[in-house]
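Mind having a look at this structure? Questions to follow.
The complex appears here without one of its protein chains, the remainder shown in place.
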């Protein structure tokens, strides 16, 4: 399997399936694969592989001289968009920048209830521009964009509790 | 298995399937494989390796350049001599037969103290020939050769306690 | 003190005995089948001897192999654990002939207790209550009425030649007896060509209660209270607790005194358990004696602070009970054990295989007895018990809460276990109230659907 072996990975999975493999681990040099077919898991099992994001996996696997391995841990909280664990292999792939919450608190889209949102999907924003508020301990903390670009998606809802590092906005970097 | 060893991986899996393996772990140098067949998960009792052809497996696994031995499950009792994991697959290899103790007890080389040994290194023996005694519960159990051939090495010393399955003699099968 | 002991068992109980030996400074020898080569009892014993292929008959039940292993390792004694050779009087006799101490009662006592009717008579002689029976067939309905009048209703009529429920009737009042007698008798005649009936006291809601005893080799016997073991499925215990909610201090004191006398007379030695059925009205009837350490012994250890396996080893070393036990043993708190089996929690099918993740719960009041570990394998050849989870709390309520949190923190992946079943049982209202009997699991499984 070569570094860019998405096709081979697919082939392998198909082959495993054909052979009615239930679980499969492979660890070879900088490559690690672990999977469990959903059908084989009789029930109740922690669905490690269900919802396995093949694109993200491929990106991880293709991470060139890959230092770390692609793992699928129990509580893997890899955000669907923009895991950006490596550089784009081919071009085509668009990598979005994720603006994460620097603090724990409550997310607000606007400076006060009823007023309009700081930013909306499709807006162009500049680095340093206030994009939302995270309230912590009664303090309204203005959160500034850390990159210029275009808001592609807001990833939380107004009034939602957010933890440290939680993705708030996906930004197409200009 | 070479970096592009998907074919060999397939061959291995086919082999495992043929041999009705339920689960398989391999850890050799930088290669680790672990799998579980779906059919085995559903049934009870995967009887891991019993009856598995270790020599054939060794040959299969030695295809690559891998250093360490192919180890498998729990009870795999690869005898020191003759497992030949790792060396060239081709002919050259001499496979020795290991005569194991069928019971727990004390090994004696001769019928009584002072008398000469049943067999010595270099002796030709026939299947069914008594090669030693294992004393258990005051009973002298005569152990017979289960193959004809030549005694290459005695693997225990006179008067030594032996457990079930302990290698007693290495025999070059004629 | 014994110098070196061979443990003729596997799994958690082998490890339990090894632990006790280590704490007493006794050397240990493990025996193992080819399937158990990587087991923890092999790893933690001072020596280990492979005694045969995986099948128990070829290894753990193979008397010559076990004795030979004991001889080549030069041990003083063999601890048989539970199951396997533990109640095999012949094995105990071979040990004796081979000059190896068998850690348990003498073979004669094991043999006596192994024969149901003889054991019943021995107990009866010592005034231990046994389940009343008609001592042979009753002549007719008249005779049956008389007998039932003596022991009290309900009673059960059973065909002498019978089986499978035919010729069997439960009788709850004197009025219905004659009709039921004739129905049963003619059913028996039709089915077996023999209409003779015998009778027994019938217990509507039997509880399984057992008493732990210890006896030294100098004629002293102590009773370490009871365990409640009614949560069973097909006669396999699933959950045990101590003390029993139903055993009053009076019953406990009275029965303890009787058992002490009885077992002294019999000449019992080492650890043993006397099993009873208990009626709703608190009447209690001897069923049988187990002449070995019990799977569920840890609940007794929890409430008494006595290490039963260490006591076994010290008794076998010739010590006296008054050297081994504290003066005044009190029941302290409440303990519950769940048997964690490698089996499907709904279908009860065994689930052997490799354990991929294994995280045992710990913390206050939690004990785990297990020989399993992450990356270990549950072989298909032996019983499905992979761990015992025991909790101890100041009362039953605390013990239940503790068990629930411990079950929730017990992670086993790779195989199916009974953990989800136990979690469901602990949520069950009937279980929580504690007023159950040996038919609990039938009702529970019907409720769960």
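Should a chain be cited, it is by its letter among A, B and C, assigned in written order, with residues numbered from 1 in that chain.
Criterion: contacts are C-beta pairs under 8 Å (C-beta built on N, C-alpha and C of every residue); 3 or more make two chains touch, one makes a residue touch a chain.
Since this is a predicted model, take the numbers as computed values, not measurements.
Across the complete structure, the visible chains that the omitted chain touches are A, C. From the options C:191, C:331 or C:374, the residue with contact to the unseen chain in the full assembly is C:374. Remark: the omitted chain is touched by one listed residue; of C:40, C:95, C:144 or C:274 this is C:40.
Of C:4, C:22 or C:182, it is C:22 that touches the chain left out of the display. One chain of the complex is left out; on subunit C, the residues touching it are 15-16, 19-20, 22-25, 40, 44, 298, 301, 305, 307, 309, 326, 332-333, 357-360, 362-370, 373-375, 394, 398, 401-402, 404-405, 408-409.
Touching residues on subunit A toward the chain that is not drawn are 73-75, 77, 103-106, 136-137, 139, 161-166.
One rule holds in what follows: only the chains that are shown with their structure count from here on.
Centre-to-centre, using mean CA coordinates, subunit A is 54 Å away from subunit C.
Subunit B and subunit C, compared by their mean Cα positions, are separated by 41 Å. Subunit A and subunit B have centres, each the mean of its CA atoms, that are 49 Å apart. Residue numbers of subunit B whose C-beta contacts span two or more other chains: 36, 40-41.
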